[in-house]
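Note that this complex is displayed minus one protein chain, with the remaining chains in position.
Letters A, B and C mark the chains as written, and numbering starts fresh at 1 in each.
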Amino acid sequence: MNALLATVRRDILLALRRKSEVLTAVFFFVIVTSLFPLGIGPEPALLKKIAPGILWVAALLATLLGLPRLFAADHVDGTLEQMALSPSPLGLLVAGKILAHWLLCGLPLVLLAPVLGLQFDLDASALGILTLALLLGTPLLSLIGAIGAALTLGVRGGGVLLALLVLPLYIPALIFGAGAVEAHIAGLDIGGHLSLLAAMLVLAAFFAPWATTAALRVALE
Amino acid sequence: MRQSIIHWFKFASPQGFYPLAGRMIPWFWAAAAIFGISGLWISFFVAPTDAQQGEGYRIIFIHVPASWMSMFIYLVMAFWAALGLALNTRVSGMMAQALAPTGALMAALSLWTGAFWGKPMWGAWWVWDARLTSELILFFLYLGFMALQAAIDDPRRADKAGAILALVGVVNIPIIYFSVKWWNTLHQGSTINLNKAPSMAQTMLWGMLLMALAFWMYSIAVALTRVRAIILERERHTEWVKHALE
Amino acid sequence: MLKVSGLACSRGERRLFTDVGFSLETGEWLHVQGSNGAGKTSLMRLLVGLSPADAGEINWRGEPTPSLEFRRDLIYLGHHAAVKEDLTPLENLRLAAALDGIAVDERAALAALIRLGLRGREDLPVRVLSAGQKRRVLLARLLTRPAVLWVLDEAFNALDVGAVQLLGELIAEHLAAGGMAILTSHQPLPVPGGKALVL
Partner (left out) sequence: MHWNSVGEFFAMGGYALYVWGSFGACLVLMVAEPLLAKRRLNEVRKNLIRERLADELDHPSGTS
């Protein structure tokens, strides 16, 4: 467990020395969501209807942006090799790296979402649901994305390939995450959406680090 | 018992599998032809016109088998992939690689025929129907698998990475299917559906079944042909390949 | 302690080596020699368990590797710098230890860096150091990480005369304390004794 926390601390420390990489994803999220009203028009009813989908798709793409770097830097300078040979289980270190990725690329989106939601005329309760859904959904995106990042590590055209591999797997998170907010706006019960999202998160938290570790070992061979 | 284990391992090696596949291929082609011809005969000449959809429903005889096969092939592919990861048998990875293009073709066919059915029935080439949407995602999964394998130069690494991806995909497919269905019902999807379109006469079921068998045999025959090519490509420096060629 | 037999390895379609075997006991070291492309690095990666062998067995303390116990006893330094450019040598050393689940206090880390001649560089980001100095940061890990088996791939590259001397001393001390080492190089090494393995 200590090794996991050490990995989180290390990755956050590294990210703070290179702030631009974290900020890129956040700026991307802000800019993309702000572009939609400009492309569609300022009609509040329409914006309100498409807000959950837009915020979720933007969050999806923003997390995707940071994924290629998740293991690439450690792979290039050889520290990933050291991790694979460490007495600490690699799965634990990988879990730490995924957690750090979420703290750096996912959590800022969750915190920004209510502010950006205001642009789309969402009311306070809808903003709350949006934040909650993103809070459950963004770790899921980091977990699934890590598998793709490990599979495409050091591969030709890795970035585009990563998107091709990972985006289809993001669909359930998108459906339930955006669906929760939509259902709330429509006055429906949202318990089902959120509990399914939570169930998927638990499932991914269990399997994704394992699959990621297997993929990393293949990549290091 | 011991004998039979050795026997199986013989076919699990590329060297044993290459000639075996070569001998099996004509039989699968023959079976595909027989099932295909009888299936087509039923679908055009025996099955009655549907009261609701007229003759347009006959697309079902290729749409449904193609959809079935696209899903089934993914399962088979994941099975070979898992076997390859667990037992480290070389043929498994080659089989998975040989199956992917055929699976993608089936998914593409399913989408194409779905669109050609949708235009007269729904009045649009594409409707976000739950099944079609899932099929589209499955098509993407196939493309991802093939792209990943193509991007990795070392065949052993490509096999392993592809295997992990196929297994992740197989865990996700039910989740994706379920979530798309949920999404579709929430947004009040179309009421008529291609797959349970007509009141399913007995003959229609038979036609569909025969066509599905034909597609199945076809898929095996093509995959075996492709796996033979892959075996030769990967084993070209071994001694047995030199003797196996005529 | 370390028993290797029948090891074979191929890269792509090329056979690098077959039937490599040796054994190593405490206080012994192995010098792996061979021309460029003979497969020295491949052998090292195979020994430490990064890549699988085509055939053969590696046993550590009577158990087949890779095992968690083997990884606890092993330290492997390869071609890569394996240090983070944005961190200082001190941070690098302590974080690497933390990832391994080993607590290294500031005193021990500083002592290791000073022994490797990095006095005054402890708080600079590694990115401003020279290639040889980066290498020294990595080598400091040999002092902070208790391991029985040192596997060093081309560890003497990029080092100046003084550092080569120092690393030789470190290895000799390690062997005297009951350690083992496997080194690759195509030049003579400043470590006495040693078995030779030519690929």
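Going forward, a contact is a pair of C-beta atoms (placed from the backbone, for glycine too) under 8 Å apart; a residue touches a chain by one contact, two chains touch by 3 or more.
Owing to the predicted nature of the structure, the values given are computational and were not obtained by experimental measurement.
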Contact partners of the omitted chain among those displayed are B
The one residue from B:Ala12, B:Ala31, B:Ala108 or B:Leu209 touching the chain left out of view is B:Ala108
Among the options B:His63, B:Arg90 or B:Arg131, the absent chain makes contact with B:His63
Out of B:Met71, B:Val91, B:Ile152 or B:Ala221, the sole contact with the unshown chain comes from B:Ala221
In the full complex, chain B touches the hidden chain through residues 44-45, 48-49, 54-56, 58-59, 62-63, 66, 101-102, 105, 108-109, 112-113, 116-117, 119-120, 218, 221-222, 225-226, 228-229, 232-233, 236, 241-242, 245
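By our rule, only the chains that are shown with their structure count from here on.
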Min distance from chain CA centroid to global CA centroid: chain A
Computed over C-alpha atoms, the centroid farthest from that of chain B is that of chain C
Distance between the CA centroids of chain B and chain C (whole Å) is 49
Note: chain C sits from chain A at a C-alpha centroid distance in Å of 37
Where chain A touches two or more other chains at once, the residues are 221
Residue positions on chain A within touch of chain B in the complex are 147, 151-152, 155-158, 161, 164-165, 167-169, 171-172, 175-176, 179, 182-183, 196, 200, 207, 211, 214-215, 218-219, 221
Per the touch rule above, chain B residues touching chain A in the complex are 137, 140-141, 143-144, 147-148, 151-152, 156-157, 160-161, 164-165, 167-169, 171-172, 175-176, 178-180, 182-183, 186
So, in the complex, the side of chain C touching chain A is made of residues 48-52, 68, 71-72, 74, 76, 78-87, 91, 95-96, 98-102, 125
